[in-house]
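Inspection log for the structure reproduced underneath, given as structure tokens.
Omission of a single protein chain aside, the complex is shown with its protein chains in their original locations.
What follows is subunit A.
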């Protein structure tokens, strides 16, 4: 237990193993949240009156501490990864729903009219026109949700070492080893930065159609402005 990355054996994992675990526990909820948010957001776009109450509900859910979620969930899913991941997925909705709604709404009126006039049905129009144009806004949401999820995973430590890199915080205190705490904090931060960078790369890859220099805003420009 003297190398920089050596860990106490009770963690039953190498440092790299913990990182992989951390990544899984953080990203699965984000992806699940995205999948749930897509239909909810589409409903909010279609039924305008639904958007404010939905936004309100996601905000309230976000305000519930994860510990409270754990207390309820342990009865059903036990001291498992799932118990950690469910609240994380729920939290991501507060980011995804508005990101997708704003993204889909930012598609210019003329573009939608043109699609309809060319004989796009509602589903085809959503998948082939609205979603791709909303992609930058969705990926911007994905970045926020991912970073937040990566930082929140650590709290899983409280229910029996389900906090991946977070578990090191506990071990560091028990064994009085600041090195473990540093490994946890720096590891989590680096992981968040790397994931964010990967998502930026993803956005550049999937949106070659965005004007240079406006990518930072992650907002599709209105065609109207480009035409003038």
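The criterion applied here is as follows: a contact is a pair of C-beta atoms (placed from the backbone, for glycine too) under 8 Å apart; a residue touches a chain by one contact, two chains touch by 3 or more; residues count from 1.
The working rule: contacts and distances are computed from a predicted model.
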Which of the following names does UniProt give to the chain that is not shown: "Polar amino acid transport system ATP-binding protein", "3-oxoacid CoA-transferase subunit B", "Molybdopterin synthase sulfur carrier subunit" or "ABC-type quaternary amine transporter"?
"ABC-type quaternary amine transporter"
Among A:13, A:161, A:177 or A:207, choose the residue that contacts the chain missing from this document, as touch is defined above.
A:207
Can you tell me which of A:7, A:40 or A:133 touches the chain that was removed from the display?
A:133
Could you tell which one of A:63, A:117 or A:205 touches the chain left off the display?
A:117
For subunit A, the residues touching the chain missing from this view:
108, 110-121, 129, 132-133, 135, 207-211, 220-221, 223-224, 226-228
